[in-house]
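The structure that follows is given in the form of structure tokens.
As you look at this complex, bear in mind that one protein chain is not there, while each of the others sits in place.
Labels run A and B following the written order; every chain starts at residue 1.
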Amino acid sequence: MTALQLENVSKFYPSGDREIFALGHASLEVGDAEIVALVGPSGSGKTTLLSIAGGLLSPSEGRVMVGGDDISGYNPNRLTKFRREKVGFVFQSVNLVPFLTARENLLVVADFGRRDKKKAAARADQLLGELGLDKRKNNLPAQLSGGERQRVAVGRAFMNEPDLVLIDEPTSALDTKLGEQVMELIVTEVRARDTAAVIVTHDLRMTRRADRILAIVDGVIGDTPMS
Amino acid sequence: MLVASRELRRAPVRFGLLAGAIGLLMFLVFFQQTLLSALLNSFTGALQNQSGTVLVYTWEARDNLEASVLSPDVIAQVAAVPGVGQVGPVGAATLTLVFKGEQLEVAVIGAEPGKPGQPTKLISGRRATAPGEGVASSESGNFGIGDTVTTGAGGLPVTIVGLTQQSQLNVLPTLFVTFDAYTALRKAANPDATAVLASALAVVPSSGVSPEALAAAINGEVPSVTARTRNDAVANAPGVSATQASFVIVLTLAVVVVALVTGFFFLIMTVQKTAALTLLRALGAPAGYLVRGLIAQVALVLGVALLVAAGLLAATTATANTGLSLTIEPGALVASTASIVGLSLLAVAFSVWRVLRIEPIQAVNPPALGGME
Partner (left out) sequence: MKLALLELRRRPWRFAPAVLALVLLTALLLILGGLLDGLYTGFTGALRAQPGPLLVYSADAKVSVPRSRIDAAMTTEVKQVPGVEQVGGLGTALLGAEVSDQAAQASVALFGYQLAPRGVPAPPEITGQVYADTSLKAYGVKEGQTLLLGPKRYPVLVVGWVSDTNFMLQGSLWGSVDTWREVLASARPDLVMAPGTYQVLTVSTTQAADPARVAAAIDAATNGTTHTVMRSVASDSLPGIKQQRSTFIAIISTTFFVVALVVALFFVLLILERFGMYAVFKAIGASSGQLFSQVVLQAGVIAVLAFMLGTLLAVGVGALIPPQVPLQLTAGRAIEVGAGLLVMATLGSALSLRRVVSIDPATAIS
């Protein structure tokens, strides 16, 4: 099945009396369990594409299908529900709620989805165990290292068993060694759960791990086959 | 409620300080209100807590007991009105008397024994039945049963045989004596006086007649007087309405200030955690989830603030030395609390609006300076 399908998706913004295209006629398919790396210079539209795929933005034109659902015409309330149930995010910054422990940062996803508390707790503990955060699960983000925080964010992205995980520059704020670790972690988790992932990155080490690399320039997607 | 409850738990000092500050402001409102009741009571308690349910003044005295003088023929006219059960002349004046060697300003109220106008809130002893006896207010003047009060020249001794509460006049130590004793004390203070007349008439309706109906009847039949029910007489007493009006203005604005400050505090906290709220929205938290959490926090903080305010009020009324008898009136406090809570929730609406305004896209695309604000 296709985890993500974009058909002729455009996004433009009015600017004075003109229109600025952030994304132009993008078409894309990402299969189940496929890792796609999205590369491009700053302002190229990568974040816009990610946001549309994740239901944070609605397209100006075109169709967006995630896990078989057409989300193009969803209103903000439905998009909220969609994000809660179908998509996982790892953001570049501001990843964790500062006054929630590592464990609670995972549980919060289930809490506003009003899911079964016991099941959610079990899942959170399982994820944290797999991520090597057993002993750190009751610590606040301020008490965690950069790498540990990123691991919590990754765990949270999988908490709702999403069809698609969207990851924005996961290693940009990390040093080399830490970047390696996080990258390794993401790929392992994505593969282990057969989840599709779209990763926006500049990091060549990341692109080498992807199944496919897409280049985006000035809002238009090209295709670089994996070597 | 996970987010809201954890936030509260992780920042107990901050929320505690907030509850404390709001509690203090609430206490100011409650205390002012209690003070007002006590002050008004100290002005007019003697009128409120005497046995006549209708009070009659001369018409042009305009509800001012001290400006009212009833001649015997007017009293006879009032007594003849159908529906009148019992009448009792009441004299009221402020005199300088001597108590324990010191001069003391005393509000003296004279009423005939066995007739309307007797104090109803005795806390010890008994009413005065003879000219040399008196009942004194317990709140000020340090009176005790068996103490003696005299004129400045040392004459006309009045022995205190009973003590009252909430029965002062004009915020002064108050002495209830017989009407004869009152007349004698007035003449001692002003030997030139040609007559000492009653200031007012205390009336009890005959059975089956309400005070309202009797007051209306007296007003209709005797044009030279104004008859009021006891409650109306108290409400219309000069000084009462001015004091009440001033305090109402002040209390209303104080309540508004409490609400504004509460609103501001929560707005500051909401703005401070905008990043976290944006993240949660991006992850799929419904706006309603975040708003419910905010309201729950507001409710809890206001609840704790209320406890703080109530505690401070109880402590202050028990220990404060204002010369007034402070008692907490639950009804008035409930009304103030309802106003404060209602207005505070309204003020917090601004924070709610801020939460609802959050765009989840800002989790990936924070607004740049010069861009969206």
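Details
Keep this in mind: a residue touches a chain if its C-beta (ideal position, glycine included) is under 8 Å from a C-beta of that chain, and two chains touch if they have at least 3 such contacts.
Since this is a predicted model, take the numbers as computed values, not measurements.
Among the chains on display, the ones the left-out chain touches in the entire complex are B.
Here one chain is not drawn; of B:Val250, B:Ala335 or B:Ala349, the residue touching it is B:Val250. Only one of B:Met26, B:Leu40, B:Leu95 or B:Ala305 touches the absent chain when the whole complex is considered: B:Leu95. Among the residues B:Ala189, B:Val291 or B:Ala332, only B:Ala189 touches the chain that is left out of the figure.
Checked against the full complex, the candidates B:Met1, B:Ala67 or B:Leu346 give a single residue touching the omitted chain, namely B:Ala67. Against the chain not shown here, subunit B presents residues 28, 32, 58-62, 64, 66-67, 69-71, 74, 93-96, 103, 105, 152, 170-171, 186, 189-190, 192-197, 224, 238-239, 242, 245-246, 249-250, 253, 256-257, 260-261, 264-265, 267-268, 271-272, 350, 369.
We adopt the following convention: only the chains that are shown with their structure count from here on.
By the touch criterion given at the top, residues 1-3, 6-7, 10-11, 275-276, 278-287, 289, 360-361, 363-366 of subunit B touch subunit A in their complex. The touching residues of subunit A, counted against subunit B in their complex, run 47, 50-51, 56-57, 77, 80-85, 87, 89, 91-92, 94-101, 104, 107-109, 111-113, 140, 156, 160, 168.
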